[in-house]
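The complex appears here without one of its protein chains, the remainder shown in place.
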Amino acid sequence: MRRYLLHRLGQSVVMLIGLLIIVFVLLRLSGDPTNLLAPRDATPEQRDAIRDAYGFDRPVVVQFGNFVRDAVQLDFGSSIRYKQPVRDIIFARMPATLELGAVAVVFSTMIGIPLGVLAGMKPRRGIDGSARGLALLGQTIPDFWLALVLILVFAVKLDWFPPFGRETFQLGPFDVPNQSIILPAFALCLFPMAQLLRFTRSSVLEIAGEDYVRIARSKGIPSRLIYRRYILKNAMIPLISILSLQVGALLSGSLYIEAVFSWPGAGGLLAEAVGNRDFPLVQGLAFLGGLITIVFSLLADVLYKLADPRIRLGAGR
Amino acid sequence: MNAPLLRVDGLQVHFETPDATVHAVNGVSFDVAAGETIALVGESGSGKSVTMLALLRLLAEPPAVINGVSATYVARSGEVDLLDRRVHRKHAIRGREIGYVAQDPQTSLNPTVTIGVQLTEMLRHHLSMTKRSARRHAAFLLDRVGIPDADKRLDSYPHQLSGGMRQRVMIAVAISCEPRLLIADEPTTALDVTVQAQIVDLVRDLQKEFGLAVIWITHDLGVVAGLADRVAVMYAGRLVESAPVVGLYGQPLHPYSVGLLGAVPRLGARSTTLASIPGMPPDLETYPSHCAFAPRCPHAFEPCWAQVPPDRSPAAGRSVACFYDADANGNGNANGNGSHDDRR
Partner (left out) sequence: MTVGQLVEHRDDEPFAGPLRRSPLAKLRPLLRSPGGFVGASIFILLILLAVFAPLFAPQDPLKQSLRDANTPPFWMTDGSTKFLVGTDALGRDILSRLIYGSRVSLTVAVGGVLIAATLGMLLGLIAGYRGGRIDRIIVGGNDLLLSVPYILLVVVIAAVVGTSLVNVILIFGFTDIPIFVRVTRGEVLKLKESTFVEAARGVGVPRWRILWSHLVPNLVGPIGTLATFEMSSMILYEAGLGFLGLSVPPSTPSWGNMINAGRGALEVYPWISIAPGVAIVIAGMGLNLLGDWSRDALDPRSRRVKR
């Protein structure tokens, strides 16, 4: 087990390096990145100045070396737009994204998992059909469009929630968001909820048909116990991985929702940065997003291996 | 003789699927006396497992539909009909009255729960033991079925044991609450031959010690010979012959039984070709209107195609569902409609 952990950790480090390469290459895809940075009417001298300041005239390897050195310290330079270190900007906005992600995870698990379990226990009946329909909707509705619809119905027409922005109230020393988080979190949770539902359903369905469940019934122990110890316990194991991956995706991909709701998180920052051609900021965000994904994917693997005794304890004999 | 421990009368199970209806069990009747061992023999698809699962109501209904006249079982609390659903929970049939051992030890145990818990949960539920005494008793059981280091093994997970050991655990689980009847569904099929013998011996010992009745499902005639008091042969969902072991081996009456026994090669036999029964078992989607074995039977004649042969009792304790009578004139004459009673 320990060997596996080390191996997996090593793999993650390799992926990190690869991520750095990708981010580096991405922003040089169009050739000289000076063009991305300089305003359109810049004079050649101004371009040269920029090129020099960012070191774009140095050999690629040197550039990459510098990039890696800086990236490890999370130094991505200063944002063109905000004139502040990229790192500071991103960190300032991360908490809002974390809040949103957390609430979205709560929603998606509270709706998706129970429905999935019900659908898996009674397949082909009424509940199953509705659950699968819901899952289908969740996977085909564009989240940004849903966000607009939600705003229209609940914020504008019904006036239950504010249509955009993050409003807070004081809870002790903390700045806690009020119901303004509900709509964006709900729009954000739709896709993961649908995924969770389908996955839980198929996991439960598969487990319920296993031999040991039938044997458990033949033992005459109460249904509740069979349900908990035999079906759920086994069905939930693969869910851990999916959840972990989803959290990673939520944190790094809340771009659209934050943009539509003007939620001051790091995700929305990307849309802005791209629009403003704020090169250093885009780079920093891309790296951070990738980092989060790698970490949560590592977590997904490790947690799964820990949860399943077959893997955790090895093949024994 | 006392009333039998289990008397099944006219059990019928069919499965309704969108494509077709599968008639798995078509009117099976048999008795099991207390303490006796019955071997239920037949090939895959003959309905042996389904019969047992139906009695324990372990089939998903739908698609399964279970019917029958009755399945009378003498429980501790009195006579009950296993065909009545409510009986199972109320009289603690599963686990406490009847134990069940399945075929594949790989998949019969919950992989994420320790062996100890899979034993103690039964003891605590059926026998109301405390956690500690249940654990002690579980260790005792594991030891009894031949698992070394029983106390430590309680905290092992199933995948840490070999196939043979897992099957022993299954047996321990099945007998843990002192059932009167043990249903073993091909428990040795998935095991090595040497381990097979050990398991058979184990069951025989346990049977003697606890006074268990055993229904042992198998398609392996070698196992039958070593263990059973009586043999029941199933084909295409029907019981085609039932006889004491010696009687069946000495003089099989149903052509299918003859074929089965003939297919077993014997040391010193002169023939070098392996005898096998020509043809294929029937499709179970059509409800039988004639003898299901007729297409493959060397002795089939007109009555065999006209109706399903009823049971007849050519000798005490034997029954066979066949029109062909090897005794009469050696040529096969029809015996008139035999009587239904006296299945022993």
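Note that the chains are named A and B in the order they appear, and that numbering of residues resets to 1 at the start of each chain.
The rule is short, and it goes like this: a residue touches a chain if its C-beta (ideal position, glycine included) is under 8 Å from a C-beta of that chain, and two chains touch if they have at least 3 such contacts.
Computed from a predicted model, the values in this text were never measured in an experiment.
> Tell me which residue among A:60, A:110 or A:152 touches the hidden chain in the full complex.
Only one of A:60, A:110 or A:152 touches the chain omitted from view, namely A:152.
> Among B:79, B:205 or B:283, which one touches the chain that has been omitted from the display?
Of the candidates B:79, B:205 or B:283, B:283 is in touch with the missing chain.
> I'm checking contacts with the chain that's been left out. Which of B:260, B:297 or B:322 qualifies?
The single option touching the absent chain is B:260.
> Which one touches the absent chain: A:216, A:259 or A:302?
A:259
> Touching residues of subunit A against the unshown chain: what are they?
14-15, 18-19, 22, 26-27, 29-30, 36, 136-137, 139-142, 144-146, 148-149, 151-152, 156, 248-249, 252-253, 255-256, 259-260, 270-271, 274-275, 277, 282, 285-286, 289-290, 292-294, 297
By definition in this document, only the chains that are shown with their structure count from here on.
> Using mean CA coordinates as chain centres, what's the subunit A-subunit B distance in Å?
About 54 Å separates the centre of subunit A from that of subunit B.
> Which bits of subunit A are touching subunit B when the two form their complex?
210-212, 214-222, 225, 229-230, 233-234, 237, 308-310, 313, 315-317
> For the complex, give me every residue of subunit B touching subunit A.
Result: residues 56, 58, 88, 92-96, 100, 102, 104, 107-113, 117, 121-122, 125-126, 156-157, 159-162, 170, 173, 177 of subunit B touch subunit A.
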